[in-house]
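And now, subunit A:
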Amino acid sequence: SSDSTSQNEEEESEVVTGGDIRVAMNASPPTLDPHMTTATATSEVSRHIFETLLTLNSNYEVVPMLAESFEQSEDGLTTTFELRQGVTFHNGKEMTSADVVASMESWLIRSGKSESTFSGTTFEAEGDYTVIMNLETPSIGALHTMAAPTQFSAIMPKEIIESAPAQGVDEFIGTGPFEFVEWKQDQYIHLQKFENYQSLDANPDGLAGKREALVDNVYFDVVTDDSTRVAGLTTGQYQVGLWLPRDNYDQLSNTPNVVTSVDLYGPQNLIFNKAEGVFTDPLMRQAINAVLNKDEIMLAAFADEVFYRLDHGLMYQEQLDWYSEAGQEYYNQNDQDLAQQLLQEAGYNGEEIRILTSRDYDHIYNTSVVVQQQLEEAGINASLEVYDWATVVQKRSEPSEYDAFITGFVTVTDPTQIVTLDPSWPGFTDDETIRDLLENIRVSTSQEEAKAYFEELQEYNWSTYLTHIKIGDFSLLTGYRNNVEGINFFEGIVLWNTTVH
Partner candidate 1 sequence: MEVTMKDQKLSEIRSSIKKQRRQLFIKRFLANRLAVTGGIIVLITSFFAIFAPFLASYSPYEMEVTSRLVPPSTDHILGTDNFGRDLFARVVYGAQASMGVGISVALITSLLGMVIGLYAAYYKVLDHILMRVCDGLMAFPAILLAIAIMAALGPRLENVIIALSIVYTPYVARVVRSSALVVREQTYVEAMKAQGASTSRIIWFHIAPNTLSPLIIQSTFIFADAIIIEAGLSFLGAGVPAPDPSWGNILFDGKLVIFNAWWMTLFPGLAIILTVLGLNLFGDGLRDLLDPHSKRVKK
Partner candidate 2 sequence: MAQQMHERENTLLEIKGLKKFFPVKNPIGITEAFVKAVNDVSFHLVEGETYGLVGESGCGKSTMGRTVLRLIEASEGEVLYKGTDIFQLNSKELRKLRQDLQMVFQDPFSSLNPRKRIGDIIEEPMIIHKLGTKKERIDRVMDILQKVGLQPEQYYRYPHEFSGGQRQRIGLARALVVNPKLIICDEPVSALDVSIQSQIINLLQELQDEYKLTYLFIAHDLSVVRHISDRIGVMYLGKMVEEAPTDKLFSNPLHPYTQALLSAVPHPNPEMKQERVKLRGEIPSPMNPPSGCVFHTRCPFVIDACRKVVPKTKEISEGHFVACHLHD
Partner candidate 3 sequence: MSKHLLELNELKTHFQTERGRVTAIDGISLYVDTGEVLAVVGESGCGKSVTAQSILRLFEEGGITTYEGEIAFEGENLLDMSMSKMRRIRGNDISMIFQDPLSSLNPVYTIGNQIVESLVLHQKLSKEKAYEKAIEMLKLTGIPAPEKRVHEYPHELSGGMRQRVMIAMALACQPKLLIADEPTTALDVTIQAQILDLMIELKEEFNMGVMFITHDLGVVAQYCTRVVVMYLGEVVEEAEVTQLFSSPQHPYTKGLMKSIPQLEGDRTKKLHIVEGTVPSLEDVPVGCRFAARCSYADDKCLAERPILESCATNQKVRCWHYRKITEKEGRFNGATNA
């Protein structure tokens, strides 16, 4: 897709350092404090500034980052982290165990993790370079969660955490390969190479391994208009365009000097309101599951087959530890007879089904439109209620306001993190079987045991309960100029080890 009819006549040397990269992103992050939010915009930017004790490699395996090593006790309740020495923050201060403890405690509280996976967990420092984590109950997902790339457990200086206001820290000092320079609200975020960065020496893989800032400056330009991002990428005003409209795939692939990249983002789901309305009846949910033609939905919503795959798994195919075939036969049934039968059994009488959606996210909107159309065709009285995203978020937590909504999730590292299974989350899953299975997974002592419970859960959910319907996994379209090399995508963009010439 890239003819090298490059205009700039710089000779190609081995590793070119220096230069700027401008990344056009679609939305302004609500904050740069990764503890605060699950927003992907935040993690995509702040992963360049902050680092975590642990991180994931491309197989979603937990590997150390700021920790030199870590060791888990037999009972799984205590984990000891040995910190790397000589790692300095961007403000010049060396990272010590005090910072780690403060950061981890802050993360637990502010991310809300202290209420689920980590309930009752404490961190304590032992000397300057050792930190001990004590869990109250063993948790299979704990380390994965600590390594997770969204709402990640960034390590920051203690003082900054202590002086942070409610909506997150306001000084962005981390240990990452890039340091924060300036945030012009709604315009750009400027990062620059951190000269004193202490890189690991391992091979880069996923988010793990060697990290080296090879460009002087990184600008994350906030360009909310999709077409403008495409145009700016085409002309080279931006070196990288994130969240590009998938319909422009062919065109961009044929644009000289532009390279396209398709990267997995997460599952697309239809979530039922199980607290009120017709979907309190599992039969109704099953009926809907029988109706939907997922291939069609995904094609309409994601434009091209390269951007989605049909998969029933509540965890990714790539997450080898978890992935299971269980329940597959219930996925993408597209069986209208069965649907009618189920509807009849459920006693459906043409009640209106309100699907909440928003045009703020094309993939969500487009999916909703196709779902609504398919339901209509099946004789179900479905209607779309379109609001701005903030309103949707509010309304979906009020049981009386809707029957279903569609949303995509970011990757989770273990099944207990799947929000639709959480009773307090919109959709209001309230099922004993699920609760018990989740608890079993959580306290499992081995991966095999946990996976067995998870398979049971996935089977149960597809066949009977249907907290939500997973429609498929989808990918994002990213484009970059062909003078950008070494760019990597793993749960978002990775700009270290990237050069521009």
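How these were chosen: all candidates are chains of the complex that A comes from, given by their letters.
We take it that a residue touches a chain if its C-beta (ideal position, glycine included) is under 8 Å from a C-beta of that chain, and two chains touch if they have at least 3 such contacts; residues count from 1.
All figures in this text were calculated on a predicted structure; none of them were measured in a lab.
Novice: What candidate from 1, 2 or 3 touches subunit A in the complex under consideration?
Specialist: 1
Novice: Touching candidate 1 in the complex: which residues of subunit A?
Specialist: Touching candidate 1 from subunit A are residues 226-227, 230-231, 245, 247-248, 250-251, 296, 299-300, 303, 357-360, 362, 365-366, 368-370, 372-373, 376, 383-388, 391.
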